[in-house]
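Partial complex: the chains shown occupy the same locations as in the complete assembly.
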Amino acid sequence: MNTADSGYTLAELARLLDAELRGDPDLLVTGLSTLKGAGGGQLSFLGNHRYVQQLKTCRASAVIIDARHAGDAPCACLVVDDPYLTYARASQLFARGPDTATADAPGIHPTAVVSGQGEFADDVEIGPNCVIGPDVRLEQGVRVGAGCTIGADCHLGAGTRLYPAVTLYHDVRIGQRGIVHSGAVIGADGFGFAFDGRKSIKIAQLGGVRIGDDVEVGAGTTIDRGALEDTVIGDGVKIDNQVQIAHNCRVGDGSVICGCSALAGSTELGQYCVIGGGVGIIGHLKITDRVTVSAMSFVSRSITEPGVYSSGTLLQETREWKKNSLRLQHLDSLSKRVKELEYRLAQLAGDDSDPQ
Amino acid sequence: MNTADSGYTLAELARLLDAELRGDPDLLVTGLSTLKGAGGGQLSFLGNHRYVQQLKTCRASAVIIDARHAGDAPCACLVVDDPYLTYARASQLFARGPDTATADAPGIHPTAVVSGQGEFADDVEIGPNCVIGPDVRLEQGVRVGAGCTIGADCHLGAGTRLYPAVTLYHDVRIGQRGIVHSGAVIGADGFGFAFDGRKSIKIAQLGGVRIGDDVEVGAGTTIDRGALEDTVIGDGVKIDNQVQIAHNCRVGDGSVICGCSALAGSTELGQYCVIGGGVGIIGHLKITDRVTVSAMSFVSRSITEPGVYSSGTLLQETREWKKNSLRLQHLDSLSKRVKELEYRLAQLAGDDSDPQ
């Protein structure tokens, strides 16, 4: 049986990737690369027809390609309908195993501090220096990287993996096949206070966090626990690095949130939304399904119609930008002046029709 | 004696929350919930009169409510002046104890690596795998979660709690009753360099960080040490997740900074300011007391008057946004054209008065 270390024959890859093979079935492929970077023994892909010119000089042993372009390839082909999607599947075949930092010893590392009151599947791996609180349930195939802390009453579904240095507070549930990257903090207190006229009085955050299946959470991302009810992340949601999700948000199935975006408290994001990087969404909004928000936009109102939305301004040389920005501070008055001009011009022209 | 686990009678709650009880004093309350979500045995609250309709179908055993609406409640009432504030106080009664992740053993966990030269109150709790440098002083009731690192010469006031995976560099002082959430880093080097024409030469950051009493610091937040003098956070300041506070900033008492905001170096924020989420404030500014800045704003000048401030643009469908954004790049010229129009129109009309 072949592994990523020894590689795969093209015949094996065709079978694993459900592709039509054009070329030598016994050719051995030991890695994956770009069209430009690939050398002998490597597999590449044409994911975007803009790169079709690169095929000519491509030195890969084989390419993943669609039928329309297969004739242009100077090497063996794995012909599929959606080469980019097949590349995604192929990449998983060449990924490193789980033993990247910690798995000198399988099972529960002797340095881990694990509460006796837990329920762990027999193949669970817990890395060095982890701390696992009471009443934690870890299902089949769960792997917890070095130095993670898991609070009381957490529950990780089958196949879920925490990379090193993830912190889960208590009452966090993650579904199956989840991936949480290092530095992520899930279940910290939502930011809730009542002001008594002198001081901000803390509102204890009594809810938890509930995350669906097939969710990925990026490095340094924070997902706060709910105030009274849970913060909820749906199935198949993908969250990039340094995203902030405040208490009681609900993120619908299949949505994607790019790096450094933030959802303020109690906002509901629909299904299959795509939130670009650096987006800020204020609290208590409702964003319907299939909304795309472009990078660095500020969402200050609910969105009821699917579509693509933006805010912000375009980059200019600072000298030009400054002039326009100063003018923007008087745009309301400029608009009124234009209206007045229209009125006066109409009068002057003896125009009966109402201007504008 | 009742605990959160066994609940509180309404009579106890009325006494603890300083409320007027209308209903059965012996009724047992075991949890807190929203008006919509509450069931039998639970306490809820009417914090906003917009939700008064929800009272009708509310199944809570009791509600925290003001006198004006108490008549509308279908259940027992804890009548107070400010129900939201009382809810905050009540929430603390129902919060979980400190043993959420680590406190299998009270005191100093045997896996913690603690320098001999420290001064710890007798009831201090230090979680597994903590590392405590020399000359650290921890006062009464300090709790340090699993995997925290505390540098030399740090000082935590009575009742302060670090959640797991907090990092304090050396010379960080935190007052009493502080809360620091996981992933926060306090005291890392400020970002200071002098450019020698070829290279950025590091300016060693010799100051520390000084944080007042009753301060909360969110998950993943970073507060840098000062270059020569300390970075200073006042009493009662509440800082949300993923906030960045650069070297030598000073944040006044009672101010609130929402998630993902950033203060660049040496900026002074006044007292009782509210900085919305995702706000950026450039360095060396002075923001007076009681300034509110709305979410995602960019503060590029000092603010001398209390008030509410904003920048940024509103969300539109991208198609519309793009048209307007392109026009914005010529707003200065548009303004000049309007002025020219006004001038020509005045001439044409034989107007003596100077236009606009």
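A and B are the chain letters, set down in written order, and residue numbers restart from 1 in every chain.
To be clear about the criterion, a residue touches a chain if its C-beta (ideal position, glycine included) is under 8 Å from a C-beta of that chain, and two chains touch if they have at least 3 such contacts.
Because the structure is a prediction, the values reported are computed rather than measured.
The copy number for the entire complex in this file, given 2 shown chains of one sequence, is 3.
Here is the rule we go by: only the chains that are shown with their structure count from here on.
Our note on geometry: subunit A versus subunit B, Cα centroid distance of 25 Å, whole angstroms.
Every residue of subunit B that touches subunit A in the complex is listed here, in rising order: 31-34, 37, 82, 84-85, 87-89, 91-92, 94-96, 99-102, 104, 109, 111, 127-129, 145-147, 163-165, 179, 181-183, 214, 216, 218-220, 236, 238, 240-242, 254, 256, 258-260, 276-278, 295-296, 312-319, 321-322, 325-326, 328-332, 334-335, 338, 341-342, 345, 348-349, 356. The residues of subunit A lying in touch with subunit B in their complex are 111, 113, 115, 129, 131, 133-134, 147, 149-152, 165, 167, 169-170, 183, 185, 188-189, 191-196, 198-206, 220, 222, 224, 227-229, 242, 244, 246, 260, 262, 264, 280, 282, 293-294, 297-301, 303, 307-314, 316, 320, 323-324, 326-328, 330-331, 334, 337-338, 341, 344-345, 348.
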